[in-house]
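Complex shown without one protein chain; remaining protein chains in place.
The chains carry the letters A, B and C, assigned in the order they are written, with residues numbered from 1 in each.
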Amino acid sequence: MTKKQLRVGLIGYGFMGRTHANAYTSVGHFFESGHAPELTAVCARDGARAKAFAEQWGIKSVETDWRKIVARDDIDLIDIASPNDTHEEIAIAAAQAGKMVVCEKPLGRNATESRAMVDAVEKAGVANMVWYNYRRVPAVTLAKQLIDEGRLGRIFHYRAKFLQDWTIAADLPQGGEGLWRLDKDVAGSGVTGDLLAHCIDTAMWLNGAIDSVSGMTETFIKERTHTIKGGMQKVTIDDACAFLARFANGSLATFEATRYARGHKALYTLEINGENASIFWDLHDLHRLEFFDHKDEGRTRGWRSVHVTDGDHPYMDHWWVPGLQIGYEHTFIHQVADFLKGLDEGKPAAPTFREALATDLVTDAVLKSAETGRWEKAT
Amino acid sequence: MTKKQLRVGLIGYGFMGRTHANAYTSVGHFFESGHAPELTAVCARDGARAKAFAEQWGIKSVETDWRKIVARDDIDLIDIASPNDTHEEIAIAAAQAGKMVVCEKPLGRNATESRAMVDAVEKAGVANMVWYNYRRVPAVTLAKQLIDEGRLGRIFHYRAKFLQDWTIAADLPQGGEGLWRLDKDVAGSGVTGDLLAHCIDTAMWLNGAIDSVSGMTETFIKERTHTIKGGMQKVTIDDACAFLARFANGSLATFEATRYARGHKALYTLEINGENASIFWDLHDLHRLEFFDHKDEGRTRGWRSVHVTDGDHPYMDHWWVPGLQIGYEHTFIHQVADFLKGLDEGKPAAPTFREALATDLVTDAVLKSAETGRWEKAT
Amino acid sequence: MTKKQLRVGLIGYGFMGRTHANAYTSVGHFFESGHAPELTAVCARDGARAKAFAEQWGIKSVETDWRKIVARDDIDLIDIASPNDTHEEIAIAAAQAGKMVVCEKPLGRNATESRAMVDAVEKAGVANMVWYNYRRVPAVTLAKQLIDEGRLGRIFHYRAKFLQDWTIAADLPQGGEGLWRLDKDVAGSGVTGDLLAHCIDTAMWLNGAIDSVSGMTETFIKERTHTIKGGMQKVTIDDACAFLARFANGSLATFEATRYARGHKALYTLEINGENASIFWDLHDLHRLEFFDHKDEGRTRGWRSVHVTDGDHPYMDHWWVPGLQIGYEHTFIHQVADFLKGLDEGKPAAPTFREALATDLVTDAVLKSAETGRWEKAT
Partner (left out) sequence: MTKKQLRVGLIGYGFMGRTHANAYTSVGHFFESGHAPELTAVCARDGARAKAFAEQWGIKSVETDWRKIVARDDIDLIDIASPNDTHEEIAIAAAQAGKMVVCEKPLGRNATESRAMVDAVEKAGVANMVWYNYRRVPAVTLAKQLIDEGRLGRIFHYRAKFLQDWTIAADLPQGGEGLWRLDKDVAGSGVTGDLLAHCIDTAMWLNGAIDSVSGMTETFIKERTHTIKGGMQKVTIDDACAFLARFANGSLATFEATRYARGHKALYTLEINGENASIFWDLHDLHRLEFFDHKDEGRTRGWRSVHVTDGDHPYMDHWWVPGLQIGYEHTFIHQVADFLKGLDEGKPAAPTFREALATDLVTDAVLKSAETGRWEKAT
């Protein structure tokens, strides 16, 4: 089969840059498509680092100015894996240049930025997608299937948490390389945009729109040294955030994220309780789905720990044999596979910029509620 | 050793009546005390049932009017295990008659009733206690020890849930025998007073006072047949309740209770995250405490699943040998053992009526916040 | 209902004496029967301790010579909870005196002793039972129900372990109070009779007769001080034992017990794999049964963690409400309840002495195989 090349210009070489590079490199070994991605160029401000990254991943071209990569004729798709404060400008320029655009989450630093990005890609009519990768954990995709089939019945409850503990030390600085997530100017917000955005994206995918929220935030360590500005500076991000929510379908929800939950590294958990069945999943054992079906015979009814590694589980027929786990980076490979499939079929791959905007409307409402002390509309 | 008799008059023969009767009967087989409880009389409106209960538990005397049992000279302690709408009147009368009083939780249907009860027992100067039994799960008591020793350091987060699923069926009636918990007139509230009261009592015991709350409630099934009033009647209790809270010590909290969480029977869970360590416990495996200590060596650091059945664990030197579990009813035996020890030493056993009142102030604030849509003070 | 009294003479006041005393005392509070057990007398060589025990449990009469208790007219049932080397003599004398006899496990120190005991009770025609209490863990009884209903299909595998760690310390002495389990003269064997006997009894109850075995044993600490004989003495019991087995139904098995498995207190686990379904249970979470049913739909198939606390689970309708655990001692209460039911109905309660003899034939064969290095017949 002759495949159509998809020439990718990757902007950013950090943690996300690596997951994306791996996805483009590996997808063809495990998934069929009429499109073959190729990492054509990588761009980053620090030329030496970008070059090292390029060597490691076999990328032939390096740029240090994103405008150049957007301008190049030999690039079909711009992949934005740089810090949040760069998303809007790059995405709009790329769309205007007629490139496909895929962007790390959250889309913008707030819904205003995100809306401008949506407008740009829709006006340009270019393929677009946001990297809410957790939708493509096979266990989470299986949850989606079960819900869509009506296996849960009327939904009463949704709850999600994303717990980390990496910023507890008071001597951890803010700002700069790898620490921009503690800097509100760059990140837009703290755990709300970084972690809750994931929880909200999955929640609305599984359970529909969120109607209204009541939130609280806290910054536990008030000042930290700033590696760029120098000296002790006020910490402006939210270290922790929790909120109550009401979904459009009448179900109640609790959400929480923090970087101060000692003992948890990346504990994203979600649970949904329906009239007939319930589902639980957590990222620390991402290959399992806990499923309770009230229709099972009473005496032997119990939470089933489904080892989501079988050939009839989502994506898993592309990997190894039953019982053998895949890991975190596979979610990015799956997302690229679905994007390529979308190109094959002329259909968008979810979530598009527009779909991702809905998440930013919720996070904005949560942050607003934390200030007003009242319930706020999330749509 | 000659022991002083403690003659108990038990009011109520339901689920709680049984747990209390078992506690009085068994405590002397496992715990030493200078006081020996004896079930002298049981009281219930339904004389035939009360008589059957008395036979089963070897109780010699039966009453059908609680005023009589309060008036008897051969009773030292009145134990109130009847529905919530009877607590206030009985407790006040018993205190006025100079009896010791122990009462099922919640103390009153609201803080106003509870305050009157506190005033009565304090004015009378009689021993008093509320049956918040979960403090005496050995794993929970161990958590208290660790926290009091400062093992957790500064506390950032507290979260608790109490999830059940027994009222999902729309054809479950309200009112009457065993179903009074669905009747607001009798119960005072739904899950807030029934389930969250437990969560709040433990939380404040472990983590100090709650300053303010923001809550939401929901009644999923709006009408149910009423076995006493007849016909379909509006359901007036809260089927589910969740709230955000701020503790006086600056930590953030989420609380939730429901009877609509398919797959969970009595899943009371609590977690507390401190600077140095974290603790997790759940009632479905009540004999385990999950403990994470950041001071452990990095490579082998992990959540420890402590099987709380060893001789150096709270209460466990009174039971079997390491590795062998005790169950739910033992929490009541422990509470009686502590009450007797308090009598031996002339000290109150916790929680007293006054301590339990603090929980009712929180539940009242939560219910108010659910109406106002704002944060409310909880003290 | 007028009940027939069952006057019990209990021999032994140790760990097992306490579990039995509690069972007789509590059974009537939770189970209906036409027979009412009463602890009439307790017997032990150490009169002061026996007296203290009697006071704690409300037993009016104390003996220091078991022959006296066997001879008394006011005793209906002799309960042997004394060390293994006393079982045979007492049981035979009791049977000859026309008493019912219940005996702690293992029945004798070896099958020869056990066979004499079987002969005695059968000749006398008295009710008899051996305290293999783990059959009455509700989760284990549920496993039996599922197997008897054919839910597993053809059985391929059985595996059981009983892991402890309480004798690892080299300075733990042997002999005397509480330490007779390390003395072969008293105990008959080490872990084989103490722990594997439990595993074998359950295994044959669930999966039928064991045909042949190949075993190995080890004594890790060769000498220990002896509290009775004085000085360092050779340790003659087996510290650890493992064996392979073939059941009569063609399934294969592995069994293992040790007191040198660091980290395990009383980890009795069993698993059975059938053509259609599998079951797993462990004593450290005795209220759960893990069940895998291949007939479940493929995508959502998984091990179900059944919280065996519901009203339709064996014995559980006698206890609390769904979700609330019972503990270890309840297995003895259940066994007394079934014994009383047997008396009501004129039927034996399992396991009888004869049924328990089968276990001793297996343990004898295992110990013999450990010496011969060959497979041995177990029947």
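Following the convention adopted for this analysis, a contact is a pair of C-beta atoms (placed from the backbone, for glycine too) under 8 Å apart; a residue touches a chain by one contact, two chains touch by 3 or more.
Predicted model only: the values in this text are computed from it and were never measured.
Across C:G274, C:P314 or C:G327, the single residue that touches the chain missing here is C:G274. Screening C:D79, C:D183 or C:E256 for touch with the missing chain picks out C:E256. Touch with the chain that is not drawn comes from one residue among B:R259, B:H284 or B:H307, which is B:H307.
Looking at A:H20, A:H35 or A:H330, the residue that reaches the missing chain in the full complex is A:H330.
The omitted chain makes contact with subunit C at the following residues, 156-157, 159, 163, 165, 168, 214-216, 218, 220, 240, 242-244, 246, 250, 252, 254, 256, 258, 260-264, 273-278, 292, 294, 303, 373-375. Subunit A residues in contact with the hidden partner, per the touch definition given at the top, are 15, 19, 21-22, 25-26, 28-29, 56-57, 164, 166, 264-267, 283-287, 307, 309-310, 319-330. Against the chain not shown here, subunit B presents residues 142, 145-146, 289, 291, 293, 296, 298-307, 310, 312-313.
Here, only the chains that are shown with their structure count from here on.
As a whole-number value, the distance joining the C-alpha centres of subunit A and subunit C reads 55 Å.
Mean C-alpha position of subunit A lies 42 Å from that of subunit B.
Counting partners per residue, subunit A has 303 as the residues that reach two or more other chains.
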